[in-house]
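To start, the structure under review is shown below, and the notes come after it.
Left out: one protein chain. Kept in place: all the others.
Letters are used for the chains, namely A, B and C, taken in the order the chains are written, and counting of residues starts over at 1 for each.
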Amino acid sequence: MADFKLHPSEAPIGQPIEIGETILACIQPANILSIAPFKGQGMAVTDTLKAVLKLALPTVGKVTAKKHIRAMWAGQGQWFVVGDIALEALTEALDTKAAVTDQSDAWVVLTLEGADASEVMSRLCSLDLGALEQGQTARAEFAHMMSCITPTSAGFEIMIMRSFAKTAIHHTREAMRKLAAQQAL
Amino acid sequence: MHYSALQILKNGLTGNKGWKPVWRDPEPKKSYDIVIIGGGGHGLATAYYLAKTHGIQNIAVLEKGYLGGGNVGRNTTIVRANYLLDGNLEFYSHSLKLWENLEQELNYNAMLSQRGCLLLAHNDGQFDGLARRGNANLATGDDAVLMSADDVRAFTPYLNFDDARFPIRGGLLQRTGGTARHDAVAWGYARGADMRGVDLIQNCEVTGFRIEGGKIKGVETSRGYIGAGKVGMSVAGRTSQVAQMAGLRLPIESHVLQAFVTEGVKPVIDTVISFGMGHFYISQSDKGGLVFGGDIDGYNSYSQRGNLPMVEHVAEAGMALMPMIGKSRMLRSWGGIMDMSMDGSPIIDKTPIEGLFLNGGWCYGGFKAVPAAGAAFAHLMATGEKATWATKFNLNRFETGHVIDDEGTGARPNQH
Amino acid sequence: MNRFPTGGLIDRDISIPFTFDGQTYTAHPGDTLASALLANGVRLMGRSFKYHRPRGVLTAGSEEPNALMEIGIGADCTPNTRATTQEVYNGMVAQSQNRFPTLKADILAVNDLLSPFLGAGFYYKTFMWPKKFWEAIYEPIIRRAAGLGRLSGQADTADYDKAWAYCDVLIIGGGPAGLMAALTAAKGGAKIILADEDFIIGGRLNSEQTEVDGKHSQRWAAEVATQLAEMPNVRVMTRTTVTGAYDGGTYGAVERVGDHIADAHGAPRQIFWRIVAKHTILAAGATERPIAFPNNDRPGIMLASAVRTYAHRYGVAAGQRVAVFTNNDDGWRTARDLMALGVTVTGLIDARTDVAPDVDCPVFTGAAVVGTGGRLGIERLSVRTSDGSIQQINADCLAVSGGWNPSLHLTGHMGGKPTWREDIAAFVPSPDSIPNLVTVGAANGTFSTLGALKEGMAAAKAALKNLRLKQVRPKVPAADDAQGAVTAFWHVPDVKGRSWLDFQNDVTVKDIAVAHRENFRSVEHMKRYTTLGMATDQGKMSNMGALAVMSALTGQSIPETGTTIFRPPYTPVQMGALGAGAAGKGFAPERLTTSHDWATSRGASMIEVGLWHRASWFPREGETYWRQSCDREVKMVREAVGVCDVSTLGKIDIQGPDAGVFLDRVYTNVFSTLKVGKVRYGLMLREDGMVLDDGTTACIGQNHYVMTTTTGATGPVMSHLEFCAQCLWPELDVTMISVTEQWAQIAVAGPKSRELLAGLIDDISNESFPFMGCGAVSISGVNGRLFRISYSGELAYEIAVPARYGESLMDELVKRAEALGGGVYGMEALNVLRIEKGFLTHAEMDGRVTAADMGMSGMMSTKKDFIGKVSSQRDGLNDPMREQLVGIKPTGAVRQILGGSIMVNVDADPIRENMQGHVTSVCYSPTLDGMIGLAFVKGGHARIGQTIRAVDLLRNVDTLCEIVSPQFHDPEGEKLRG
Partner (left out) sequence: MRISCPHCGERDHREFEYLGSAKLLERPDGGDRAAFHDYVFQRKNPTGENAELWQHVMGCSAWLHVVRNITTHEITAVKLARDVKAAAR
């Protein structure tokens, strides 16, 4: 009966933003699903995930990946599965074992890459970035906002809540601009 | 010695050699009718009013450090009477009236400067809240002027009106609010009390109470036992510690509040501005320093120093509100320990121990309260009755539910 | 002029023009403003604060109290800038300050003549009569005279930034001790930061004529700095002042990135760093101290160390005929160095008697300077020789050396008290003043170059050991090992005239005597009474001298007299840097709904709600005033259908076998009985019995709920729930996560709302979605949720779709609403709709009201415990005369009610004692065609039907009102159930 289609909004960054030695871009994973195991169900959840996704729940502060799907720790008793995996399938599989919610639209995933990515990050985030290795992930403050910071081979992935995305991009862009200008002195 | 222009002239011509000590340094006597613990603004004012209003002279003020070394000497000097709720309304109203005559009464220039105190609103809800407050202030007989955004702009054109994160919706000005020279208040009361025979005893720490049959007998101190008919605790910042020596547990937490001053600059801010949304307030001292502060750091502390997050937050709020201060430099930061009570309002009351009285829980309000609190505490200790302007600061109000929660944040001291 | 032909760390091949007070001069790269002015023969650089005495440069560092200037013009002008640290850049405009009309002829210098009457604390004793005159006359005059430089009054639009850095070892100061520490720690593999406030690394190595490792100390410092900069584990930060030490190894630091160049081209002027260090080595050096003697404040009287700095580092002779006054061996070095450079030394005055200076100039031992002369700068001095006779000496510069104060300031930032060392007559830091910080070199009282090198190395080795890094054994380079003998000598006794202690604030030895006389004897009293140490150097130049004077007066030793506490920051920090990023809109993050752009494109007026921006109203053509739009939008909802984005409300997904039990404990009412597909309104209290928040919670599956919170309370409620789950009842099997951001939620309200939705959703019947029903729906193939809830009192729904579709859904719903005679509505209309219906917001739930106050005692379950239950039973909260929520509407001639009015009885005066309550919310109700309001009134629930006045004293409105039920519109609730 619907004679119309709902269409998704545009990504907050179209063309990647390149300033100096850093590039800021936005990626949109197919899905982000949260998993919070119920009491005593941690192993059962891991077993199920292994069966369904060939992935175990990572330990605190870690990321595990299998092909294009990865599981990341996302806070006390909370994990995110990121990739092409349907809410219904995961909800059904985990049924009484864990609470599952759809977070796909709740987060904007930014990538900050390039030679100066770390230096730009140091303007925005209080983490000890040198101590954050690939395979790890951190919940941390980013320019006064909640975030998930995950180091990648080329830089960082920064997950920010959707309503904050414009502010996050603005501040990151400003930090990139100022750093580039400083290095040009 | 009476202070006057003539006196200054006389001394100036004779090499300033004729000045006399502003207070004596007496040895403590064996006992006093009344012992006040704490030689801060409140303790000194209490002793002054006990002597002056109630004619009691056999009084000692015991101070563990130097007179006026606590919060009376480390606040941001704001005086105002623009509270919201009954209990606070009449109290601060009375205090402001006492402030207005203080200098002549004490013959000491505390430099009260009624340059106005402006509270800002940033949305309709806050504006209605300011209106409620202003109406209550007017109904109490105090000054209040509700300002539109245009009024505020005309009054303080240097605020950020153009690209503010939280645009200014309006304000509430109390023209009778302002600032005073904090140290002078302590010194003026100390001088007044000393002149009336009160013994001000510095470097004398109270280490215990002597209580017999539920009645106070005296205090143990670092300079020996001192007997007392009545004892008043006026030790905001350390109230829990002192009260604990009498076996009392209180609805109080101690928190650190930082304050800041910039290098002196020529006059740019001619009033006191309070930016509630940013938890920031600022004024300019007569010397030219911009004096400002914000919220308490937010965690219990007995250290008179704070940490960077609040330093930065306050500076950020300042830059958001008035970006013209960007090229001034923060010269000094310091901290004071606040008695944060569970509803944000003070306690002036008897304790369950006969003859032991409590004045504490002042949160941020202690400085502006000095005259009225001293007078009320003196009244209570001398007569056993509550002063008419301080009837609601009861110790048991948390049990009965008669709390005075001006901020509406409940039993969260770090949010008051 | 005064520039030596060779030597120093300046580039004589390049000349840089700049102006000072309108006069053009030239400098060379490597010059500070002070060195350039001295090179150009300028001695007069400022005026003192109180007496407006002429002032010249006293030091060559950040401790400078005199040579403060305004740098730049217009909005770029930075006042109070120390000429001793400001590098000259091309075209720089510098101006003297705190003088009128000119520096040479300053009218307020008249104060100096009045100084007998303006001594310590004079203002406490006068200006009181007549009473009004303080504020009307005296204070304005004082304020105009006070202050130092001028702020432009314009917004500071320069760029600033903030940043974080982590390291194993933070080394503060790049002099011999710091460099050796850095070299050692770096070779051991530690991650280090070396911060120095200067623009060239080296500290005093750049200021002295000495050798390290067989080469000139300047060269050695440069080589080590280069070596360090090339190591990957080292970050050398010049122009970076560590300003404060805080808990947990956290330090604040300011890096001046662009202050030394004419145009930073978008680079930050300054960066405020937070440096987190496992270990810290404080190698901040020492500052020389002056000696107090009569008229010791004339331009040309400088610290001897500064005279050497200007000579060796900048190639500048501070004077052509220099005299030296000292109490230690450094004074001799000054005389020798100057003579080697060809400067005439007209006298070396050493206060000590038992010394024999080996200097080829007129020498006076056991002597003291007892006076100076010269109008705008020193021209001569009087020396009292050891036999008591007075000798006149000509000099255009007097170099004074009173010994050294270790730069221990940071070690006092956490409350540490320093230790007195009699042998050097100075305070040194006490160990462990700051956890994991050690002090080395001159900052630790070790004044020889070799000693500093050794201590720096030792501290670094200890740090390496603690860090379990490899031990290294670098060779200590050869260097001078003279510690320098000193005999305490603070001020010249038995003299006439004023001897300055605090040069900026004009505090003299006599002022300390007055403070002593008046019993302001504790150090804090002395400081506060005289203002000593309150200057922009925080007493670096003055505290020790004053302490010594007070100690002599009281007969106590200096350590018994006390010390003063140094507070952060070490040197003043520009507010722009500390508040970086907050000017303009940067103060707080902005939260935007998915329909934000859509709304603004339709001309919506936006308002802030917490961090969110929401649409306030949507003007249509011809509407020029917000009320026109608002009234229309209200009518639209009441008569047709309205659409409103309500995504900002908090949404919390709660799941688990114990989710129902959990909700029972946090809400006053019961939720465990809620059936799947149903929604219930809930009330949440704080543990003190006051209302925390309200909202609806939907049961969307077995043990699966979605709670909504008010926009402003989302964070606090989430935190509260997490507290309950983790801290109170960890045994409950319940999980929660915010889904606020996942869902765009849109309200569709009005009698035609079902008709509107029928075109989008398959089954929208009352049976499928009865009032307070909910369920999953599909909207053009997108999975959404539908709740039949109403905040307007009309038949209404809220539809939630994944946020990416929010804007699209909004657009579609509004189009359809418009086709039905309705449209979009904003917060203003939403507010009117809820007031008409008596629904609450935080205007009513202000943190001071109970459920009973709001007429909701019925929602307080008696069958279970819940947060706030017991506290809400306190007598004071159950007083029937508490202020209770009612509706009010005008009944008299005045039809207006203002928010924030106070309530008084009909015949009562509007005074505090008669206050009956206050008005929380008001609106013009198009539905009722008049103003209505919500108010709290004492005993209000029992006063329905009575009249009362809403009085606004601020705006002179006095309105006779009838007290009514807060449900003005459809009190039976037939419409929302329809």
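Note that contacts are C-beta pairs under 8 Å (C-beta built on N, C-alpha and C of every residue); 3 or more make two chains touch, one makes a residue touch a chain.
The structure displayed is predicted, hence computed values, not measured ones.
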Displayed chains contacted by the hidden chain, counting the whole assembly: A, B, C
Candidate in contact with the missing chain, chosen from C:64, C:688 or C:853: C:688
Touch with the omitted chain, as defined above, among C:21, C:76, C:247 or C:623: C:247
Hidden partner chain, touching residue among C:11, C:360 or C:722: C:722
Which residue of C:731, C:767 or C:972 touches the chain not shown here: C:731
Listed residues B:120, B:250, B:325 or B:348, member touching the removed chain: B:250
Residues of subunit C (touch criterion as defined above) contacting the omitted chain: 246-250, 274, 276, 435, 687-688, 715, 719, 722-723, 726-728, 730-731, 865, 869-871, 873-874
Touch list for subunit B against the chain that is not drawn: 240-241, 244, 249-254, 298-303, 307-309, 342, 398-399, 411-414
Residues of subunit A (touch criterion as defined above) contacting the omitted chain: 60-61, 75-76, 78, 126-128, 131, 138-141, 146
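The definition used in the following text is that only the chains that are shown with their structure count from here on.
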Chain-level touch network, classified as line, ring, star, complete or other: line
Distance between chain centroids, defined by C-alpha means - subunit B, subunit C (Å): 22
Intercentroid distance (Cα basis), subunit B paired with subunit A, Å: 49
Two or more partner chains touched - positions in subunit C: 162, 274, 581, 586, 588, 590
Multi-partner residues of subunit A (each touching 2 or more other chains): none
Contacting residues of subunit A [partner subunit C, same complex]: 1-2, 4-9, 34, 36, 38-39, 76-78, 98-99, 101-107, 122-123, 125-131, 143-145, 161-164, 166-168, 171, 174-175, 177-178, 181-182, 184-185
Subunit B to subunit C touching residues, read off their complex: 3-5, 7-9, 12-13, 15-17, 19-25, 65-67, 69, 73, 86, 89-90, 103-104, 107-115, 122-125, 127-136, 138-141, 144-146, 158, 160, 163-167, 181, 183-184, 187-188, 202, 262-268, 278, 284, 286-288, 303-305, 307-308, 311-312, 315-320, 323-334, 397, 399-403, 405, 407-411
Partner subunit A, residues of subunit C touching it in the complex: 159, 161-166, 191, 257-258, 261, 264-268, 274, 276, 581, 586, 588-594, 612, 653, 655-657, 704, 726, 733, 735, 737-743, 759-760, 762, 779-782, 801-809, 812
